[in-house]
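Pasting a structure below so you can have a look.
Note that one protein chain of the assembly has been removed; the remaining protein chains are unaltered in position.
We call the chains A, B and C, going by the order they appear; numbering starts again at 1 in every chain.
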Amino acid sequence: MKEEMSRIVRTITTLIYGFIIVFGFYVIVHGHLTPGGGFQGGAIVASAFALLVVTFGNQGIKGFLQKDIFSLIESTGLVLFIVFAFFGLGVTFFYNIMANSGGLFGNSAIIGVNPGDLNTGGTIPIMNIAVGLEVFAALGVIILTMSAGSEITRKKENS
Amino acid sequence: MIGNFPYIAVAILIGLGIYTLIFKKNLIKIAIGITLIENGANLFLITLGYRKESVAPIYTQAPEGMNMVLPTPQALTLTSIVIGVATTALILSIAMIIYNKYGTLNTDEVRRLKE
Amino acid sequence: MSNILTHSPALVMALPLLAAFLTPVVGRFNRKVLGWFVSIVLGLTLFITLLMATQILTNGPMIYVFGGSEAGLTLPSGYSVPIRIIFHIDGMGIFMGLITAVVSFLAAIYSLSFMQKHSGLEKYYALLLLLATGMFGMEFTGDIFNFFVFLEIASIASVALIAFRSNLSGEPAEAGFKYMVVSSISALMVLFAVGLFYGQYDVLNMATIASVMQFTQLDKIALILLLTVLAMKAGSVPMHMWTPDAYSEAPAAITMVLVAASQASLYALFRISFSLYNISLNTITVGWIIIILGILSMFIGVTMAIIQKDIKRLMAYHAISQTGYMLLGVGVGLAVLANPVALESFGIKAMEGGIFHIMNHAMYKGLLFLTAGALFYRTGTRDLNKMGGLANNMFYTTVFFIIGAAAIAGIPPFNGFASKLIIYESVYQFNPLLSIIAMLVSILTLASFVKVFHSAFLGPQLEQYKKVQEVPKSMVFAMAALACIIVLFGLFPDVIVKNLVHPAVMSLINQTNYTATILGGI
Partner (left out) sequence: MKKSIFGVALLFFMAFMILAAFGMRPFGEPTVSEMDDYYIQNAQAETGANNVVTTIVFDYRGFDTLGEATVLFTAVIGITALFREAVK
């Protein structure tokens, strides 16, 4: 199998992958207002990386996507998540301390149907972002590891 | 009577998955069987949440005065989908390792561990 | 102090989790401190578990509502169902939690030198911590969907650990694949049963489900699914095919934890049949099914064990056989649950035997697997025919093996004898034949271990093992700790049964208490 895909696919990918990532982050950040959230948005962002891996092959993305950085992002996301859960420990673990507090993400929602205010939800948006980071990095590591692993299999078959 | 068709679809999906697990010899097909069962279980959960003539449980610009479907199954399904992704990824990786070591995916040839 | 106690159910989960998230980072900076870091974290977890145990055994069950405005406030005002995830730790839960804490702590200590030569240690330790977390979650949770999540954590972590040595050969990956298939099916069937409960009652809290349980046809289907898959994960006989592979291919320290993990599934089996269904089900039928599973496990496990050549496979078959004793004891208790007179005269006693055997089995089987690991560490083989005369070189290992083997065969004064005696006595009153089979299996177990002892330790010193030495200190320490527990439990069984086992049994039998802790209104 050839490493890289054709010129058309490469061009379209370079054009489109940035938009996919931005859309993914939009879904993550608006998780508490619209359908979506950390997991869904993270999966969208990871699909951009999957697209890159498929298009350019494992060698082509070597300098661009690095597993170590992904692992670091993953750990950061998880630690952020559990730390914000720990912040509630004055009351209980996972208590939403920032909801309706007036501070960051602390506005109260208008009860009933409303157009949506990004600055609501307490710890929910922060946890969304943390989980989003974790999910896209985790899926990225999985994609990179498995594609590198399949390359070894391919080499073995060819030799 | 028609109200039970989603559940029958669930039963068929899970049955197909179990069939694949029992009668197929390829490790990748076994992984597919597990994914089928998982999808059946997820479909079952999500069908439980539906309420007739209702909208999604999101207040942002929702239609006024409508009922909302039950939100819990959606949350549960979300959780179980992510768990399913993790399981599938791990099981496929193990299949890859087995293929690297033995050069085959057939369960009959893989079997080195005997009674 | 009281604050720590209130939040201890959250801490006991969050501490190993946080450590697991940090382990890859710690491992990048310094590989030497890694093992000690993990051991200290698991030691702290053990300490918190002990604190919780004293609290629960003196003051009754412990409740923790995640994210609630108060740790003990289970129901929102004006509603009759809990809406948040609740940790519900009673006598039985903390009993299992203690086993998990002790076993995982000693596994970390043992791994300090046992795993030294392997690559990817930070991953190994992270997975060990995650496995411990998953088991704690399974044992402490009061929410059935949460149970599914932790079941998945425990199974994925154990699969990765079983396959950890697949860089050397293909067999660990094969065993891992088998276990992965088994545990995914079990987890998915548990999920399906969760759906059945949720669809009918719109609750996910186990105590609430128990209180509204109508025992419809769907509940029966859910019961059958749950019993089958949990018995499969516990390694009971008709579905035991994964056990010998997984136990023999995992690193020795992990095998010890895996034994405890399969007992966590056994705990779930008991929890579901006692706390969730209790006498609403046909206890005689279900009790007899569990008894028959137990008898089959006992007998087939031990007969398969006798013919094994691989020391860890042999011990794995013995693990199946010993699982049978637990099923037998608790099954008898379940069969007479609806009959207060019989329950009082021997049912509770039988359950005490079965539950006590869980802890004893975790201890002596862990010790035996660790000695097998010690032999593997020095000789590089698990084949009994290739070993011989090792008593000359490895004094401590030999002593610990004798202690473990005597305990598993039910020889006084070790702990196996204590629990087996309770089982024999009480089961004899229920049905003499069952008791006789149990004794027979015990004799066969002794015969099998005499064979192992003879071929591995006795005989002349072999040429290739002339230079074999005793294993490093950390491994000796882990084995010695288990041996001490075995001897102490064997010498003072009454104290343990009265203070630890009896509350566990009562918390299983008494369903009204279980539901009232969450829903109030005693």
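Methods note: contacts are C-beta pairs under 8 Å (C-beta built on N, C-alpha and C of every residue); 3 or more make two chains touch, one makes a residue touch a chain.
All values derive from a computational prediction rather than experimental measurement.
> If I'm reading the header right, one chain is hidden. Which shown chains does it touch across the whole complex?
When the entire complex is considered, the left-out chain reaches A, B, C.
> One chain isn't shown here. Among C:S39, C:T100, C:S113 or C:N146, which residue touches it?
Considering all chains, including the one not shown, the answer is C:N146.
> Just to verify: which one of C:N3, C:N59, C:Q217 or C:Q469 makes contact with the chain not shown?
C:Q217
> Provide the residue numbers of chain C that touch the chain removed from this figure.
These residues touch the chain not displayed: 17, 20-21, 24, 66-67, 76, 79-81, 83-85, 119-120, 123-124, 126-127, 130, 133, 137, 145-146, 149-150, 152-153, 156-157, 159-160, 163-164, 166-167, 173, 196, 199-204, 216-218, 221, 224.
> So which bits of chain A touch the chain we can't see?
Touch set of chain A with respect to the missing chain: 31-35, 37-39, 67, 71, 74, 77-78, 81-82, 85, 93-94, 96, 99-100, 105-109, 111-112, 114, 116, 120-125, 127-128, 131, 134-135, 138, 141-142, 145-146, 148-149, 152.
> Please output the residues of chain B touching the missing chain, sorted low to high.
Touch with the absent chain occurs at residues 3-8, 10-11, 14-15, 18-19, 22-23, 47-52, 57-60, 68, 70-72, 74-75, 78-79, 82-83, 85-87, 89-90, 93-94, 97, 100.
The rule we apply is simple: only the chains that are shown with their structure count from here on.
> So how far apart, in whole Å, are chain B and chain C when each is placed at the average of its C-alpha atoms?
28
> Mind checking the centre-to-centre distance between chain A and chain B? Centres are C-alpha means, answer in whole Å.
22
> How big is the gap, in whole Å, between where the Cα atoms of chain A centre and where those of chain C centre?
That pair's centroid distance is 36 Å.
> Identify all positions of chain C at which a residue touches two or more other chains, and write them in rising order.
none
> Could you tell me which residues belong to chain B and also touch two or more other chains?
Correct list: 97.
> Can you name the residues of chain B that touch chain A in the complex?
56, 58-64, 78, 81-82, 85, 89, 92-93, 96-97, 99-100
> Given the complex with chain B, which residues does chain A contribute to the contact?
These residues of chain A touch chain B: 33-35, 37, 39, 109, 112-116, 135, 139, 142, 145-146, 149-150, 152-153, 156.
> Touching residues of chain B toward chain C in the complex: what are they?
Touch residues, chain B against chain C: 14, 21, 27, 30, 34, 37-38, 40-41, 44-45, 48, 70, 72-73, 76, 79-80, 83, 86-87, 90-91, 94-95, 97-98, 101-102, 110-113, 115.
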